[in-house]
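A quick write-up on the structure given underneath.
Every protein chain except one is present and positioned as in the full complex.
Letters A and B mark the chains as written, and numbering starts fresh at 1 in each.
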Amino acid sequence: MNNRTKTFIRNKAIHFILLMLAVAIFSFVLLELSPIDPVNAYLKQAVISPEQRIMLEQYWGVNQPLTTKIWGWLSNLLQGNLGTSLIYRVPVVDVIVERFMASFVLMFFSWIISGFLGFGLGIVAGKNKGGWIDKLVKLYCYILQSAPSFWIGLLILIIFSVELGWFPIGMSVAIGTVSSDATIWQWLARLVLPTLTLSLVGVAPIAMYTRNELVNVLSSDYILFARARGESGWPLIERQALRNILLPALTLQFQNFAELFGGAVLVEQVFSYPGIGQTAVAAGLQSDVTLLLGIVLVSAVFVFVGNLLADVMYFFVDPRIRENEYLDKN
Amino acid sequence: MSKLLEVEKLSISFSQYFKGLEQRELKVLSDLTMDVDDHEILAVLGSSGSGKSLLAHAILGILPSNAKIAGSIRYKGKEMDDELKEELRGKKISFIPQSVNNLNPLMKVKDQVIGYTESEEEKQVLVKKQREIFNQYNLSEEVDEMYPFQLSGGMARKVLISTALLNDPEIIIADEPTPGLDEQAVEETINNLVELKEKGIGMILITHDIHTAIETSDRIAILYLGYVIEITDTKNFSGDGKNLLHPYTRSLYRALPETHFELTEGHQPSYQHIPKGCPYHENCPHQVRECHYELPELRELNGTVIRCFNPLVDGE
Partner (left out) sequence: MTKTEENKQGFLNLNLRTKTLLVTVIALIILVSVFLSNFLIDHQAVLTSNFYNINQAPSFEHLFGTDWMGRDMFMRTLLGLGISIGVGAFASVISTVVAILLGVFSSVNTLVDEVVTAIIDLFGSIPHILLIILVSLAFGGGYYGVIMAVGLTHWTPLARVLRAEIKKINTSEYIKLSNEFGKSKLWIAKKHIFPLIISQIIVGVILMFPHAIMHEASISFLGFGLPAHEPAIGIILAESMKYLSMGYWWLAFYPGLSLLLLVLLFDLIGENVHRLLDPQSAQE
């Protein structure tokens, strides 16, 4: 490992720690500002005596100053203790691990499918710039980027579940129960439509980006020169353009982790898919502050990892950055 | 015997959008006529930022799609349509581009010089040839594996020239081969180009550098606002330049430090407002009445081709 790699890792590690600290404090303060009363949220309108209420208030630390509360939450966090979920009544970590795995499968497949499909469509559109296929791809991208993803989900639900009847509706698992008793087939069937929705939505940005990038590259000086030397058609694009577009496109796809997560939140809601997004919504609606904070942190880690992967790729793949001289020169 | 390459009445224009989406027509080359023979270097001299490079792109058939082109280009007397252009480019006609930016930043130098090959055998032949050419230009084997950003200016220039030689061309179009190089590299490049000519290649050298033009070429075509105003023998750029017939050419020559260093008044108008009549008349000290409203045609005079109503024939 050379010095440069060490510096890279060190900088990323520092950035990660600072960012997570900021996210933790920021989201904690935001939820502190909200009028949510943890005691009421816990009780769900159950009647208790004033003495019991005081005990509970002490337990939740309602009347402590903000700094004490933040400090308490951070020191617990450092010990890996995210607290106990109000609605599930189990440690937040357990809920998140199970739910995030379900979401991860959904996001992973959507990421792969939308990546390949988007890149392919972008290349075809960019190569035929101005042609009907380009217009078609552009139209698709415009519409998908302007449509709320949950509405696309609803349409898919209408088509495949209601009209065609291929998939059952309302496979939902009630919030608050852990759903490990579903069979693998049930689970796979549950996975298909959300993945389809998230993939269709995810195609748009990557296809549009790839298309524009290819159009740019095709008007570059080096493509002009390659054409002057007799290269043309697919071989030209394959030899001269593909690798130059692949890197930034892949980077974009990694940087899209935040959008992917956001899409999952909405799509999971539509299809009652028992993932982290649905859990986040339930936590927010039912004032499960500890669970919501845990999910926000995990999502921030997820987004960070996406950006990190993008940087790592550039760092090790692009010859201009791989070579020290380039960075020194610039 | 027919000329190697003839360009006749070539015009290239673009439509461009301006603020508020106003569209205007931009003429970059107008009514350009010239030719080049084997064993000959024709320099096309024009100020930088003019559309000189587009001449090269037009001959190669790689103009951008929004360019409008009129006129004719002939290769050995045969009209060059898109099909013939495609057949010739990279084979009979080679192009030496301006800068390292014309190399793919993510591809190794070797792969770029060899170019696209259809079979492994073809590739092997070209690999050998590439190595020979590189040896000739003192490019070590290390250079093979380099990426463009690692090349020095002089090395990049040699690499670019090498690309042109790989396919034994009859015609080479070189676009600004000298700027950005140190004196020694300029010298070397000029020698390389002259060497190629002596092997029989016909060359169009597009440049804004009058020194490069004088030192390499046999004839010089001078462009002004996209118009050829004179095509003259390079040897006329000597002494006090009395055989340079166009007022612009002569003032250009006399502005050189080693001649008179006479600076002329006025500056070249913009391409967006090419004046009516002779493009040069606004700055011309020898203008006559016609210059204001009529465009002079190209004509031959004392072995020189010239576009002027009042040429300086008296040797003044």
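The rule is simple: contacts are C-beta pairs under 8 Å (C-beta built on N, C-alpha and C of every residue); 3 or more make two chains touch, one makes a residue touch a chain.
Quantities reported herein were computed from a predicted structural model and do not represent experimental measurements.
Of the candidate positions A:I96, A:V296 or A:A310, contact with the unshown chain belongs to A:V296. Within the complete assembly, B:E25 is the residue of B:E25, B:E132 or B:E294 that touches the hidden chain.
From the options A:V270, A:L291 or A:A310, the residue with contact to the chain not on display is A:V270.
Where chain A meets the missing chain, the touching residues are 19, 22-23, 26-27, 30-31, 33-36, 142-143, 146-151, 154-155, 157-158, 161-163, 169-170, 258-259, 261-262, 265-266, 269-270, 280-281, 284-285, 292, 295-296, 299-300, 303-304.
Assume only the chains that are shown with their structure count from here on.
Note: centroid distance chain A to chain B, computed from Cα atoms, is 53 Å.
By the touch criterion given at the top, residues 56-57, 60, 62, 64, 86, 89-91, 94-95, 97-99, 101-107, 115-116, 147, 149-150, 163 of chain B touch chain A in their complex.
Against chain B, the residues of chain A that register as touching in their complex are 219, 221-222, 224-232, 235-236, 239-240, 243-244, 247, 318-320, 323, 325-326.
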